[in-house]
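Here you go, one structure.
The other protein chains are all here in position, but one chain of the complex has been omitted.
In order of appearance the chains are A and B, and numbering begins at 1 in each one.
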Amino acid sequence: MNKFKRIATYTFLSAAAIVSIFPFLWMLVSMTNRSVDVTQGRLLPGTHLFENLRVLFESVNMVTALVNSTIIAVITTFFTLLIGSLAGYGFEIYRTPGKDRVFNLLLLSMMIPFAAIMIPLYRLFGGVSSTVSFLGIDTLAAAILPTVITAFFIFFFRQNTKMFAKDLVEAGRIDGLSELGIFFRIYLPTMKTTYAAAAIIAFMNSWNNYLWPLVVLQSPENQTIPLLISNLGAGYTPDFGVIMTAIVIATLPTAIVFFIMQKHFVAGMMGSVKG
Amino acid sequence: MKDFHYKKSWLIALALAVFLVLAACSSDEESGASGDGGEEPDKITAWAWDPNFNIAALDIAKESYDDDIDLEIIENAQDDIVSKLNTGLSSGSMKGMPNIVLIEDQRAQSFLQSYPDAFYPIDDYINPDDFASYKLAPTSFDDQQYGLPFDTGVTGLFFRTDYLEEAGYSMEDLTDITWEKYIEIGQDVKEKTGKDMISLDPNDLGIIRIMIQSAGVWYVDEEGTNVNITDNEPLRKAFENYKAMMEADFIKANSDWSQYLAAFNGGDVATVPSGNWIGASIEAEEEQSGNWGVAPIPRLDMDGAVNASNLGGSSFYVLDIPGKEQAAEFLGDTFGADEEFYQELVNEVGALGTYTPASDGEAYQKENEFFGDQSLISDFSTWVEDIPSVNYGMHTYAIEDILAAEMQNYLKGKSLDDALADAQGQAEAQLK
Partner (left out) sequence: MSKVMESSSSSYKGHKKSIGNWYKKNYIGWLFILIAVVGISLFYFYPMIRALLLSFQSGMGSNLEYVGLDNYIRLFSDPTFIAALTNTFIYLLIQVPVMIILALFFSVLLNDATLKFKGFFRTAIFLPCVTSLVAYAVIFKYLFGVDGLINQFLLDLSLISQPLNWLADPVLAKITIIIAITWRWTGYNMIFYLSALQNVDKSMYEAAKIDGATSFQQFFYITVPMLKPIILFTSIISTIGTLQIFDEIMNITNGGPGNATLSISMYIYNLSFEYSPDFGYAATVSYVIVILVVVLSLIQFKVAGDDK
C-alpha cells in the first residue's frame, strides 16, 4: 500500500514536472533555430544561436533594457518588501478597529483593474513632470513608484504575521527593544521564508510588468525587457528565432532569483520557529 | 473607550475621503495649459513600429532630407503606440508625446475625432492631390488634411505558381476572377495537389474587409457614422463567400501571425490574398524563390466591384506640440515631395508609397526574381489607382468584433439575415 502510494506520488509529480518544463525546452531549442523553423514548430536544435544573439545585441538595445529592468526590479522589490512588511506587521500586531477599517479600505485598491486607473495616474505624473522632473513622465522613478506600494503585499505580510508568534514581541519589549527594534531584530529574521517568497513575487511582477512601464516610459534609453520583446514582435515580418532568444534571456533573471531564494526557503525552515 | 475609537477612525476615513475628492477636483485645472509651452525642442521624435519597413523608411527620409534635423525614431509595437497615444492624449498633458506618429488608416478617424486639438493640420506642407485618392478620406477631418499618406495596403493574390500549374492553372486563369471562381479553383487545387488553398484565422476578418472594399463599401455608410450591415449587399456576399470557403475544406486554420506565416513558408497553402507588405514575409523562405506570382485580388461577383482592394496601410501624423512646424516641414519635403526618395524607398525597403508622381520612376519597373521576374511594384502601383475609396469611420474594430461573433453563429447554422440583423442591432447599441 505504502509502496503504491510512493509510486503514485512520483508518477504524478513527474507528469506535472514534464508538463511544466516542456515549453521551456521548446523555447531553448527555438533560440537556436531560424524564424521559419520556429513558426513551423521544429523540435530539433538548429545552428542559428549565434546569429540570433548577434541580431539581438547588435540591432536591438538588449543591454540597456536589461539594465533598466534590473534597476527597476531590484529597487521595487526592496521597497515593496520594506513597506509591505512594515504595514502588514503594523496592522496585525497593533490591531485596533480603526486600523482594521483602514486595512479593509486598502484592500479595495486591489480590486480595480489597472487599465481603469492608468489614465488618472498618468495625469498625476504628467502634472508633476514640470516641477519635480526626476519623477515625471519617462523616468524610472515614475515607473517604480506606483508599483512599490501595493495592498497585495500588505495583505500577504499580514496573513503571514498571523502565524508569527506574538510572544516574541512581548519578549522583545521585556528585553528593552524599541518597537521598531522588535520589527527589525526579531520579526524580520524570523520571517525569512515569508520575505523570500515575497521577494520572488515582487521581483517577478516588476520584471514582467508591462502596461504601466509601457505608457509612462517613452524614450528608448528607458525601455524595459517586456517592451523590447513586444517591439520585436511588432513588424510585418517578425524574426521568431530572435524573439525566442530574447524571451530566454528575459526569463533567466527571474529563474535565477528563484533559484537563489529557494535556498532560503530551506534554511528558513529551521529559522521560523513556531511558539 | 471603544466607541471613542470608532468615532476617531471614522473621522480619519472621512478626512481622507475629503482630501482625495479635493485632490481629484483640483487637478482638473493643471491639465490643458501644457502642450503649447512655446519653446522649440532640440530634437524631433517619431514613433513607428516596423524596423524593416516604416522605421527604415523614416531613416531613409532623414538621410535624404536637405536641412539639418535631429530626428529620433522610436520603435514601439503598433498596439503599444495606440495605448500610449490614448493615455497621453486623453490625460491632457502632452508630456512624453512624439512629434510624429504613424497611425493605421482604419484607426485614424478615431484619433482625429477623439482628440481634435491634439493634431496639427499639414495642408500647408503637402499637396493632397499628389496622393492616391483612397488614402485621403481616412487621413483628413473637417476639410483639413492631418495625415501624410505613407504606405499602401494594396492587395494582391500571392500564389504558388508550381502548385497552381500542377493543378492546371496559369497566371491568366487567376487574373481578374471573382471569389466564386477562386473557391472553384481552390477545390480543384486541393483535389489535384492535396494542398490547402488559403490559411485563415477565424478571429481575423481581414479577408472580409478586402472583399467589401473592392466593392466600395465598409461597415459604416459613406458619412462614416451610421452602421451599415443589414442592407450591405457586398458584406452579405462576403459572408457567403467566407462560409463557402470554410465549407470547401481547403482552409488551413491558424490562430496567430506566426502560424499564418508558417502556413505559406512551410509550403502548406497555394495562395495568400493579402496586402503587398506580406511580400517580405513570403520572400523570407528563400528556397521557394521563383515559385511565387502575384495576381490581382479576386472581386465580389457584383456590379461595381473591382479587382483591387486594400488591407492595412498607414499614415504619418504631426502632434500639436512644440516642434510641429519642423516636423511637418520634414515630412512635407521628404514623403510629400521627393520622387527620388520614393525610388530609394522601393529599392532599399521594398515599401510602396502612395505618392503618385513617384510611380513613373525606374525603381518601380524593376523585375523581382523571387516572383518569377514579375514587375511586382509596377503591378501593385497600377492596382493602387483602382482601389475604391471608402470612409472607414471610427468604429472598424468595434464593429468587426461584433461581426466576428456573428460570423461564428452564421457558420454554425444561424441564417445570414438574422446574423447580420443582430450584428446591426448590437453595433448600433454600442456605438450610439
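Annotations
The rule we apply is simple: contacts are C-beta pairs under 8 Å (C-beta built on N, C-alpha and C of every residue); 3 or more make two chains touch, one makes a residue touch a chain.
Note that the coordinates shown come from a computational prediction; the quantities given were computed from them, not determined experimentally.
Shown chains touched by the hidden chain across the complete assembly: A, B. Considering A:Val36, A:Ala196, A:Leu217 or A:Val242, the position touching the chain not shown turns out to be A:Ala196 (whole complex). The residue from B:Gly92, B:Pro121, B:Gly156 or B:Gly186 that touches the chain not shown here is B:Gly92.
Among B:Ile229, B:Leu261 or B:Ile402, the one in contact with the hidden chain is B:Ile402. The missing chain, though absent from the display, is touched by one residue of B:Asn127, B:Ser170 or B:Asn203; that residue is B:Asn203.
Within the full complex, the residue among A:Ser59, A:Gln159 or A:Ser219 touching the omitted chain is A:Gln159.
Although one chain is not displayed, chain A still touches it through residues 5, 9, 12-14, 16-17, 19-21, 23-24, 26-27, 41, 83-84, 86-87, 89-97, 99-104, 106-121, 123-124, 145-146, 148-152, 154-156, 159-160, 162-163, 166, 170, 179, 183, 193-194, 196-197, 200-201, 204, 207-208, 210, 225-226, 229-230, 233, 240, 243-244, 247, 250-251, 254-255, 258-259, 262, 265, 268-269, 272, 274-275. As for the chain not pictured, it touches chain B at residues 16, 19-21, 23-24, 79, 82-83, 86, 89-90, 92, 110-111, 113-118, 202-203, 252-256, 258-259, 394-395, 397-398, 401-402, 404-409, 426, 429-430.
The criterion applied here is as follows: only the chains that are shown with their structure count from here on.
Mean C-alpha position of chain A lies 36 Å from that of chain B. Those residues of chain B whose C-beta lies close enough to touch chain A in the complex are 2, 5-6, 8-10, 12-13, 27, 30-31, 34, 49-53, 72, 74-80, 83-84, 87-88, 90-93, 95-96, 98, 257-259, 261-262, 265-266, 277-278, 280-281, 284-285.
Only residues 35-36, 38-41, 59, 96-99, 101-102, 105, 118-120, 122-124, 126-127, 129-130, 136-138, 211, 214-216, 218-220, 227, 230-231, 233-238, 240 of chain A touch chain B when the two sit together in their complex.
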